[in-house]
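In this view, the complex is presented without one of its protein chains, the others remaining in place.
Presenting chain A:
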Amino acid sequence: MPFALLKYAARSALKGDHAADAHFHWTPDLKPAYDVVIIGAGGHGLAVAYYLATRHGITNIAVLDKGWLAGGNTARNTTIVRANYLTPEGVAFYKESVNLFRSLSNELDINVMYTERGHFTLAHTDAALNTARWRAEVNTHMGVASEVIGPDEIKRLCPTLNVSDDVHMPVLGALYHPPGAIARHDAVAWGYAKEAMRRGVEVHTQTAVNKILVENGRAIGVETNRGTIHAGRIVQAVAGSSSVVASMAGLKLPIRTIPLQACVSEPVKPILDQIVVSGSLHVYISQSARGEMVMGGATDAYGLYSTRSTLDFKESLMAHMLELFPFMGELKVLRQWAGMADMTPDFSPVMGLTPIENYFIDAGWGTWGFKATPVSGVRMAECVATGRQPDLLKPFALDRFRSFDLVGEKGAASVGH
């Protein structure tokens, strides 16, 4: 049980005092200099700050965000966490994140509502089935629970799913990943922010970085709408704005910014326990703790720096969704929205050191970065504190494109967030 609940229960029993402590202790003024400046107060930036404070004793940190706390993709994603990737490098990385997620509620003293539901990647073609087998082999080898199952077993585990032949694209099988989970996205970010701030980290919202100061190949500070700040080290974790911010430091990235859309239905009673993804049909669905069916698809067809929603997205999503889950025809769409995904050519992140001294990057999270929030926090903090690329991050270094050492995860990440 999160410690906050115990404190609350004890205090109200003893004193009749029902008020909880304020989560956040904002600091009004910027200091002229910090040991570390983190650009972007999404889950990733906040997690880096938290682990720098807790594991490396660095607390003179400012996290800057042009908007509000974790209002970017962290607030817009469909919260799927899993480790069933395709490459050994990817599986090892996401496996560490799953392990961190399991104890996150206790560590951050906030209920992140991490629930393991079972994750199905459906295959409707022989090619998709082959990829599922390949993933199952790699996953099993790496100690990640993952197996290929047939339509009967799928039906037994997930009775609401339509596995009949009488559809446009019948289900041939699935990659079944029992640890697949969902978590409360806001609580993850708020937990990191609250615990980092409790240790002295400052989070400044409405503070946009407009320029990065680089002298002799070394980053020394940032210019913001609230003045200039000097920084010992700078980390950028700005998701869809990665190229824009990196270009302020003179870096060009292997990234395109493409909207990713999602939507939820009106809330209904529990009917779908699992997370169901179809890479072939480009749709996925799970049911939130509130009862909403949370749905998404592939990225938009072209790049855009905007979070507008489109009718095309809903139409193509529903065409397939109604075949998989005919009961969805009864439900109304409640909300739809988009986030700006920073897509790399190999569907893997770009992390760690850059050619600029004291400038660190955490980018290329595309459509798959929420599940990596804890591991990115831990490993980026290690990278910033030691000035060395941690082993787990070596495959994801920016210079992999120069040596053609790509980490091809498209087969595991194209829709199965």
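One rule holds in what follows: a contact is a pair of C-beta atoms (placed from the backbone, for glycine too) under 8 Å apart; a residue touches a chain by one contact, two chains touch by 3 or more; residues count from 1.
Here, contacts and distances are computed from a predicted model.
Name of the non-displayed chain as stated in its UniProt record, restricted to "Sarcosine oxidase subunit delta", "Urea carboxylase-associated family protein", "AIM24 family protein" or "Branched-chain amino acid ABC transporter, permease protein": "Sarcosine oxidase subunit delta". Here one chain is not drawn; of A:Ala4, A:Leu304 or A:Leu331, the residue touching it is A:Leu304. Contact with the chain that does not appear here is found for just one residue of A:Pro88, A:Gly118, A:Pro178 or A:Pro254, A:Pro254. Checked against the full complex, the candidates A:Asn73, A:Ser105 or A:Ser243 give a single residue touching the omitted chain, namely A:Ser243.
Contact with the chain that does not appear here is found for just one residue of A:Gly227, A:Pro345 or A:Gly387, A:Pro345. Residues 243-244, 247, 252-257, 301-306, 308, 310-312, 345, 401-402, 404 of chain A touch the missing chain (whole complex, contact as defined above).
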